[in-house]
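Note that one protein chain of the assembly has been removed; the remaining protein chains are unaltered in position.
Our next item is chain A:
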Amino acid sequence: MYIRVKRMKTTYFIQCDPTEKVLEIKQKLNVLIDQPVNDQRLTHMPSGEVLEDSKSLADQKVENDAVVALTLRKDDNKFEEVNIVRPDDFCQSRDAEGGSW
């Protein structure tokens, strides 16, 4: 399976198994973004549940195609807020037209 890890305007498609631990996902992200696993936090969206390193994806109901937010530790040692930028969706603009078709 794969999960979609998102931060700001970037999405990482990470291939993984349900039995993998969250820590292993962070190790994979470390290869891509050069941030130590301790400075990464993964949050299951849209529930906002913070995922625990020692538990598996399946344990925490993270399934194929799931969206997981990545946040990083800031200089003051706290984690940043979840920040996922969405595109200005043409679906929304279409709704605004009031169903003209």
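Please note the rule applied: a residue touches a chain if its C-beta (ideal position, glycine included) is under 8 Å from a C-beta of that chain, and two chains touch if they have at least 3 such contacts; residues count from 1.
Keep in mind that, in the parts below, contacts and distances are computed from a predicted model.
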For the chain that is missing from this picture, which UniProt protein name fits: "Large ribosomal subunit protein mL46", "tRNA (adenine(58)-N(1))-methyltransferase catalytic subunit TRM61", "N-acetylglucosamine-6-phosphate deacetylase" or "Elongin-C"?
-> "Elongin-C"
Sole contact to the chain not displayed, among A:A58, A:L72 or A:V85 | A:V85
Chain not shown, touching residues in chain A = 1-2, 4, 9-17, 20, 27-28, 31-32, 65, 85, 87-91, 94
